[in-house]
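Input: one structure, supplied below.
Omission of a single protein chain aside, the complex is shown with its protein chains in their original locations.
A and B are the chain letters, set down in written order, and residue numbers restart from 1 in every chain.
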Amino acid sequence: MIEEKVFKNYPHKHLLGIEGLLPDSINYLINLSKKYANYLEDNNQKLDDLKNKTCINLFFENSTRTRTSFELAGKKLGADMLNISVGSSSIKKGETLIDTAMTLNAMQPDLIVVRHNDAGAVKLLSEKVNCGVINAGDGPHEHPTQALLDSLTILRRKKTISGLKVAICGDIMHSRVARSNIHLLNTLGAEVRVIGPATLIPKQIESMGVKVFYKMKEGLKDVDVIIMLRLQLERMSGSFVPSIREYFRYYGLNNEKLTYAQPDALVLHPGPMNRGVEIDSELADDLDRSAIFEQVQMGVAVRMACLKALVKDR
Amino acid sequence: MIEEKVFKNYPHKHLLGIEGLLPDSINYLINLSKKYANYLEDNNQKLDDLKNKTCINLFFENSTRTRTSFELAGKKLGADMLNISVGSSSIKKGETLIDTAMTLNAMQPDLIVVRHNDAGAVKLLSEKVNCGVINAGDGPHEHPTQALLDSLTILRRKKTISGLKVAICGDIMHSRVARSNIHLLNTLGAEVRVIGPATLIPKQIESMGVKVFYKMKEGLKDVDVIIMLRLQLERMSGSFVPSIREYFRYYGLNNEKLTYAQPDALVLHPGPMNRGVEIDSELADDLDRSAIFEQVQMGVAVRMACLKALVKDR
Partner (left out) sequence: MIEEKVFKNYPHKHLLGIEGLLPDSINYLINLSKKYANYLEDNNQKLDDLKNKTCINLFFENSTRTRTSFELAGKKLGADMLNISVGSSSIKKGETLIDTAMTLNAMQPDLIVVRHNDAGAVKLLSEKVNCGVINAGDGPHEHPTQALLDSLTILRRKKTISGLKVAICGDIMHSRVARSNIHLLNTLGAEVRVIGPATLIPKQIESMGVKVFYKMKEGLKDVDVIIMLRLQLERMSGSFVPSIREYFRYYGLNNEKLTYAQPDALVLHPGPMNRGVEIDSELADDLDRSAIFEQVQMGVAVRMACLKALVKDR
């Protein structure tokens, strides 16, 4: 079991979002994630931190990477992991979200990880259960473990978050990744910008403490980190963006646009990528500039930390 | 490992239904379930009763609660649980049920839990395998673990089954829950009534040892336990029931109709519920009257008992 007495504790029952978390709570989770990341690099033995514990992965939306990442994280800690996906579930029979929550609660799991396509659904569910709940993405609202793994990746490459200039680019409007990252990066003292076409940037986003840019050249100026967002291809039809070719021309990150940023600017993407849409394929594969697969690696460590922090001894 | 020498044994290879089981066999399963329920309330350690054993959950129909309940139960006993759901299976390629049975049998699992949409399919499958088989619901035929968990829940609240008046209400015709409960409650000495519209009550059901009522007011008179059944909403169109509103008015359980029963009458529902169709939403959430989520909790214990009783030492 990894020793964690040096850290303060995570004081909340759930992890529903980054919004409202104090720097101490965020740092606690990131520091515990670092410990697990280091452990995984040095060891091939499973841990028993969550021995005898049962976690449920409850996914109302498809996901490979997030579901697998949580499942792996739990198994590496010795937990039993159960998967419930809406495609193979009686939730289709018309049961309400609250009844699903109360039913799973009656089975007395130690933690529930939930992805849902509606903002707020995970919070609603969390209010009906006795165990901790981790939001693995709720509609366009929040995706806190993604923001934590992004920050852990940035920290490994840049040593600090505070004072960094970070640009988040693309479909800000529909992105839970953008929202969680804005909260987290601001809390830890970064300067956060968002860049995208006006149709994909919410009104009044400045109130979240970001600067808005509509041109990559201006927005990327001097930034240390660029977080590219996935463009939902179903939004390519007309109303939001004119065409994939146009989008890539104006907002797709390539080596040319990268020159606007700091010479050592780091590129992140939450995946899955649309190569040639929001990011140039060669750039995505350039391991010096792009940390896209390091993000995935850190994702397992972050989920281990979050599971460990939220599963309580009964 | 839980000591179980005080009980007689479960003498059958499979658990295909409640029909035909002797009171001793039923009591054995219920008593073992009680032990596991008590264990789960007092302990958070997994047991090793089924260490080194492998169980297959073979679900030809979608299910959240039943599949998850069996998976949890098996894992709490230390078994390896494998899930096969028809949606992601080559059974769609046209393989016969018997070949599926023989194929899985050749992999030498220790137990197979089967849900299938055809009555009798689980029995057919059980005849082709060497290991024990548990029926997790076969069409409108039987759902024995549901009846066992209903009785365990009743016993915890009412201390006895014998002599109780129990009403089963709603779509009796299509309900495996109704059939298994009628067999079980009769065997243990309850007086069983069924209540529902004539279109949803099979002819000659009196031969199963129940009294038939078509009006809630008459059927609920003096009953100690009310088991509400889920109304399949796809049956709402015309031929079986006129409309959801009418159905709720005549057969939906609410506090007013509840006054017809004993003052301390207990309300059960196998879930998932259609709130506002067969049961009033507030009543469902009244933990003094409704044991709906206690049923789910008992479900895990009952499945642990059934797995333990049916997995044989090789």
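Structure notes:
Note that a residue touches a chain if its C-beta (ideal position, glycine included) is under 8 Å from a C-beta of that chain, and two chains touch if they have at least 3 such contacts.
For clarity, every value in this text was computed on a predicted model and none was experimentally measured.
From the set B:N31, B:N105 or B:Q262, the residue in touch with the chain omitted from the display is B:N105, counting the whole complex.
Looking at B:E95, B:D118 or B:D285, the residue that reaches the missing chain in the full complex is B:E95. If you put the hidden chain back, the residue from A:T64, A:S207 or A:S239 that touches it is A:T64. By the touch criterion stated above, the residues of chain B touching the omitted chain are 52-54, 56, 80, 82, 84, 87-96, 99-100, 102-109, 313-314. Within the entire complex, the positions of chain A that touch the omitted partner chain are 40, 44-46, 59, 62-65, 68-69, 71-72, 75-76, 85, 87-88, 233, 271-275, 293-297, 299-300.
Methods note: only the chains that are shown with their structure count from here on.
Note on chain A versus chain B: their Cα superposition corresponds to a rotation of 120 degrees, in steps of 5.
Here the CA centre of chain A is 40 Å from the CA centre of chain B.
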